[in-house]
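With one protein chain removed, the remaining protein chains of the complex are shown where they sit.
Order of writing sets the labels: A, B and C. Residues in every chain begin at 1.
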Amino acid sequence: MIRVTVYNENVHEKLDPAVSAVYPEGIHGAIRSFLEADGDFSVRTVTLDDVESLTKEVLAETDVLLWWGHIAHHKVPDEVARRVQEAVLEGMGFIALHSGHHSKPFRALMGTSCNLSWREDGDMERVWVVKPGHPIAQGLGRYFELPHDETYAEPFDIPEPQALVFATWYEGGELFRSGCCYTRGAGKIFYFQPGHETFPIYYDANVQTVLKNAVRWAAPTARVPLDCPNIRKIGTE
Amino acid sequence: MIRVTVYNENVHEKLDPAVSAVYPEGIHGAIRSFLEADGDFSVRTVTLDDVESLTKEVLAETDVLLWWGHIAHHKVPDEVARRVQEAVLEGMGFIALHSGHHSKPFRALMGTSCNLSWREDGDMERVWVVKPGHPIAQGLGRYFELPHDETYAEPFDIPEPQALVFATWYEGGELFRSGCCYTRGAGKIFYFQPGHETFPIYYDANVQTVLKNAVRWAAPTARVPLDCPNIRKIGTE
Amino acid sequence: MIRVTVYNENVHEKLDPAVSAVYPEGIHGAIRSFLEADGDFSVRTVTLDDVESLTKEVLAETDVLLWWGHIAHHKVPDEVARRVQEAVLEGMGFIALHSGHHSKPFRALMGTSCNLSWREDGDMERVWVVKPGHPIAQGLGRYFELPHDETYAEPFDIPEPQALVFATWYEGGELFRSGCCYTRGAGKIFYFQPGHETFPIYYDANVQTVLKNAVRWAAPTARVPLDCPNIRKIGTE
Partner (left out) sequence: MIRVTVYNENVHEKLDPAVSAVYPEGIHGAIRSFLEADGDFSVRTVTLDDVESLTKEVLAETDVLLWWGHIAHHKVPDEVARRVQEAVLEGMGFIALHSGHHSKPFRALMGTSCNLSWREDGDMERVWVVKPGHPIAQGLGRYFELPHDETYAEPFDIPEPQALVFATWYEGGELFRSGCCYTRGAGKIFYFQPGHETFPIYYDANVQTVLKNAVRWAAPTARVPLDCPNIRKIGTE
């Protein structure tokens, strides 16, 4: 069993009936649901209300952390973001979802602004598979479509992805690097663009395939504690 | 003065009046023309008929080589392709244009098939600037459009670009990594997708800006001869 | 079972009693031996005498191909090298060993000269783990030592590794990027420097750990046939 923790700030769901209509159990509930149905994953969920529960211990027992946040990034304590960053460097997988591009842990791991251009016109998006041999792209066709999503457009201020698995074409004329892989320290990181809160993106079968693949890909081989040792000369240890 | 050599196979121009109508001086003539007009470049042109003139000496005196080929890739002798590859590794800049993705030197330098998907419906293409701070993207807006071009679509089988400067959106629904930078050995390489022979792409002001920027970017700092020396132990040389 | 093919040119072993004394079953025999002892691998061996047996079919049934060659690189037919390169791009793992840096398939996949500096003084080499969280580095300490090996020194003309897992310190004063990972197409590639034919490198427990890890890492997720399709406009397929 891969041990997954899903963080969702769960704020839109409380404030906006249009969002809770789409996600009555919250975005975290929808993600938990399809992951649990798979059978390979044990899933814990965390929301902003209990974000402090992302302790060093919980993170040490998490193989892969998924992160959805949007209007409450600033309410995540710096110390929690720092713990997440350190856990990733020690080997925990991390998957940033949609507006999680601006979350504290993702920005800290990237080292860049993670800015992008955006508009909310509910465009159709067509997600192209750029790397058909990549583990995260298995079980998909050449592309898949989502009838409505927020448009995210280039330039996207991220380090050059180590593998660009997906790129998205929007009917309104923009494009975006929508599936980006990184390794930082001992940890693997995946950013996946689809997932605006007002559209039923996380119920889409292709999106679920991507995220299940991504969790398997990001699960750690090893945990390597952070350390900056004062070593002894070889032969004198 | 940056010393530029433009290779164009110049075969479509002889066979197809629709092409020679667009490029009466050949594609190489059109490229030579806007480069010379700039004032910073001295330009030599080479076509398939005199491809053997790409000698070791000529390549040594070339700062940047641009390469347009399509239906006659196989007529370029392996030995010429090998000389070009070696010149790049020693520091010469190399810019592969459009269907030059399948040219012998570009494939040799990439190490991959450089395959892609394609269709010829004359779609509008919108070239997005992915890296606005990159030298090759200077002097452009957020994007520029070309009213008609051949469509090249992902997956494009190339090593992950070291800098992805441009990506293209096609009106028919595809996208493509259309401006890709690499360093190999001491040389810099740029691939640029626009440039189908039946459309006046190389007369477009934005395309000309890109190619002039790219030549400046690819011009070598140093030429480093290829060598695999049997060294002596330090202190015994 | 991971299906492994070990290619060794097996020429030194026939010409030089000092080599056959170290490797009475050939270098391929030694590698086969420790891989089979593991239990996870089924192993086929091929030598220069039957290099043509590396057919498209055999490569399609090979998950990971290891390649040792030195004085007979030029005797490997271009067509065989091309088949190997294509199989890698389609997903087969490839591990180049020691002087395999100059083999036809490795050079074709890298696109560079793969030149390096070298001397044969039997220096001690200390192989440092640069990426302790990488799957290929599991089961090792901070470093391991080999009492004698050929010295390979920088500059090593390769594309920047996507992951540098090992780097080697030589007692005579040089260093070398000795464990380098790449992805090309759907395939994974690993270069590992230790392995001069006159020293019992492939009997070393740490070297065996590295190679078993590398085979597991390089085993394919998927095979993706090479293709450059003329597609139809979306909606008209």
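Throughout what follows, a residue touches a chain if its C-beta (ideal position, glycine included) is under 8 Å from a C-beta of that chain, and two chains touch if they have at least 3 such contacts.
In this text, all values refer to a predicted model and were calculated from it rather than measured experimentally.
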_Visible chains that the absent chain touches, using the contact criterion stated earlier_ = A, B, C
*Out of B:53, B:162 or B:209, which is the one that touches the chain we can't see?*
B:162
*asked:* Looking at the full complex, which residue from A:56, A:75 or A:119 touches the chain that isn't shown here?
replied: A:119
*Residue ranges of chain C at the interface with the undisplayed chain*: 117, 126, 128-132, 142, 153-156, 160-164, 167-170, 173-175, 177
_Absent-chain interface as seen on chain B, which is shown_ = 90-91, 132-135, 138, 162-163, 183, 185-187, 220-222, 224
*Can you list, in ascending order, the chain A residues touching the missing chain?*
85-86, 89, 102, 108-113, 115-119, 121, 153, 157, 159-160, 162, 172-174, 182-185, 226-235
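As a working rule, only the chains that are shown with their structure count from here on.
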*How many angstrom between the C-alpha centroids of chain C and chain A?*
34
_Residue numbers of chain A (touch at least two other chains)_ = 132, 162-163
